[in-house]
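All protein chains but one are shown at their positions in the complex.
Moving on to chain A:
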């Protein structure tokens, strides 16, 4: 991998964390291609090849509907997210500009009146399309280690 691409990729990962931490949902949507996949799946399902996921969105339209859901329709306790994302591990890179990579993440949740708690930990498993002037997620699987989700998971991680 070209050093320059690695830097762009690293910047992309950190930017993703910032965008979701700031609840900047339009910027979040922009980080995906139109035919994208976004899943949040328990490690147990992933390891056992069971397809069920806590969230399984298979088009950009679904991602948009999710954003509408979390901002307009789902009642939930307000909270902030703070993501700590490791530097990416490159798994493969094709001549056509497709990178497969992964990174570990920790998401801390802070509720109103509350203290930060470890909300979700896991790894991103990604397919990323990189061109001269853009870098976007074709697919992001968030495979989380937690046996239990702490009540509910509203925002994207």
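The working rule: a residue touches a chain if its C-beta (ideal position, glycine included) is under 8 Å from a C-beta of that chain, and two chains touch if they have at least 3 such contacts; residues count from 1.
Quick note on the criterion: contacts and distances are computed from a predicted model.
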The complex's invisible chain, by UniProt name, from "Salicylate 5-hydroxylase large subunit", "ABC transporter permease", "Competence protein ComFC" or "Spermidine/putrescine import ATP-binding protein PotA": "Salicylate 5-hydroxylase large subunit"
Among A:1, A:50, A:89 or A:118, residue touching the chain not depicted: A:50
Missing-chain contacts mapped onto chain A: 40, 42, 44-45, 48, 50-62, 64-65, 68-69, 72-77, 147-154
